[in-house]
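Rest of the complex left out; these chains stay put.
Going by the order they are written in, the chains are A and B; count residues from 1 in each one.
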Amino acid sequence: MQEKTAQILQTSNDVIIMQGEAILGLEGALRSLVTPGMRVLNLVQGIFGKGTGYWLRDFGADVHELEVGYDDAVTPEMVEEYLDAHPGIEMVCLVASETPSGTVTDISRIGPMCRDRGILSYVDTVSGVLGMTHLTDEWGLDLCVTGPQKCLGGAPGLSLISVSQRAWDKIYSNPAAPRDSYLSLIDFKEKWLGEGRFPYTPSVSDINGLEAALDQALAEGVDEVIRRHIGARELTKAGARAMGLEFWAKREDSMSACVTSIRLPDDIDNAHVRDLARSRYGVMFSHGQGAGNLIRLSHMGPTAGGFHSIVGLAALGRTLLDLGMKLDVGAGVDAALGVLSGQRA
Amino acid sequence: MQEKTAQILQTSNDVIIMQGEAILGLEGALRSLVTPGMRVLNLVQGIFGKGTGYWLRDFGADVHELEVGYDDAVTPEMVEEYLDAHPGIEMVCLVASETPSGTVTDISRIGPMCRDRGILSYVDTVSGVLGMTHLTDEWGLDLCVTGPQKCLGGAPGLSLISVSQRAWDKIYSNPAAPRDSYLSLIDFKEKWLGEGRFPYTPSVSDINGLEAALDQALAEGVDEVIRRHIGARELTKAGARAMGLEFWAKREDSMSACVTSIRLPDDIDNAHVRDLARSRYGVMFSHGQGAGNLIRLSHMGPTAGGFHSIVGLAALGRTLLDLGMKLDVGAGVDAALGVLSGQRA
């Protein structure tokens, strides 16, 4: 199964599968890499990036941060400039896809930039993998963490982690790296990859569920799954725009392919919108988890592509209409259907 | 389980559960009731009613028929007039809900009319029960056949039959009634209702599936399930009309609450529409099974109410647009959403 996971991560690095929601892998990996005083550049454009910074400080790193608004993106140019000005940076941490705000960071350029300078890269790509191109080896990404419950369309409960040799070297030389612990990547490497056995009773259903999700994705094809997510974004964007909705993301080129976040007017609270959409139309929306007053139109995994976004658009549009906003829901549905018709023609 | 089935059939008559798609119950019941030369009035307003007539002739009945176009309905007045003019009729056969054409017959008036004249009634209500009011006992319906796979939202594979004492008397006095046969109602009455055992190995999964579907329907409430189907029809009608679609049914008061059939222009073949909707939008529509060039917007069982009809309307509308028809899909979706919003407010 780590072989199949490696295929979606496009890597020949070791793959570790830990038994816990992806946050376990993110924490375990970061604790494994960070040594006291280590100079780390953390890119912050959303709440998950912000959280990485809290951890880094807890773990004793010398934290540098490039932070922008949560509706914006840290660009490769900003990173390059920063690294030029601060030559001692040992690791860059970034979130490839900030799920709550629906924005992405350009790892295709930041990854190689780090590799070329000998800087480790730590990539939170929980909702990025399969929702965007992700070339672990080609871009030289050292440590990537994802989960089955986003674009792969599986169930939560596992952390999927790729670790480069360079990252292992750092981890093994780190006396603070978790060992004999639920947080330990080393335990998994030695017991599972080494001896072929789990460090503790594995969750058979989680493992079988992951395998089924991987098989389905690989049968469809990694590139095809990514294309499907991009197609979903295109029709969702067209529909939302024609309906009269405003995007949360300030830059269109930073909009993710798995979530389209919609900015709400100040006088309409997202909690109110979510309650009404659920009770009246049976459609559940997510919020920004603190990123701002927004509603997420998710299109990930099995809901990426086809009519799922039409339903989301119609339900969100009609709910906002019910709440007094001026919108042309029909025009939005027409526009989205038009894009979908063109994609499938 | 027959008790729960009796609740949805609103009867204290015996309930027989045969192991085969509802067509088994329809055939077994009709063979049980018909004796050679028996004068039977068969009401025909669709392909299932037409089929009943073929069976009646096969079984040797003296068949009388009141037939109208498959987009029309046989009215209680027509039946009353016919019965007045033909005093020797012993049984009336009718289809409460013609699924392929989406039309209903008014059993609330025809049932009592039969009972008051001492005429047996045989009611095919496979898609009628839970999609329309059905008062077996109050309306004096002698033999009703339904199945789990329509408005009950279960799986096909069983025939649910209510049999009045008057019907049993007729069946027991009929030497041609199936006995020791897969078609036999008598076997089930004697072995199952009598001795508490199946005449052969029962399909445990079918029986458990039926029970689960019944439990769900009874928890929601029979009247509430019916109301939900009617609500689905109202929003589907509003959407279809606003979009510019034409109803198949000539009389609005004969439109069923579980299917809204849409009449297609002569130059657009329903097979073409179904293929395109499926391949391009992932939405499957049913056809008229010979009733005419129509597309069915189904809203039965779990798909009755809420967004299911919005999806159907949008997918059908956009498919017809793709095929060159002039329609305002957005206006249709807007209208349907407006009705839905009002229903849930």
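One rule holds for everything that comes next: a contact is a pair of C-beta atoms (placed from the backbone, for glycine too) under 8 Å apart; a residue touches a chain by one contact, two chains touch by 3 or more.
Small disclaimer: the values here were computed from a predicted structure and weren't measured.
Here 2 identical chains are displayed in place, and the whole complex they belong to in this file is assembled from 4 copies in total.
Assume only the chains that are shown with their structure count from here on.
Taking the mean of the C-alpha atoms as each chain's centre, chain A and chain B sit 49 Å apart.
Contact residues on chain B toward chain A in their complex (touch as defined above): 279-283, 306-307, 310-311, 314-315, 317-318, 321-322, 328-334, 337, 340-341, 344-345.
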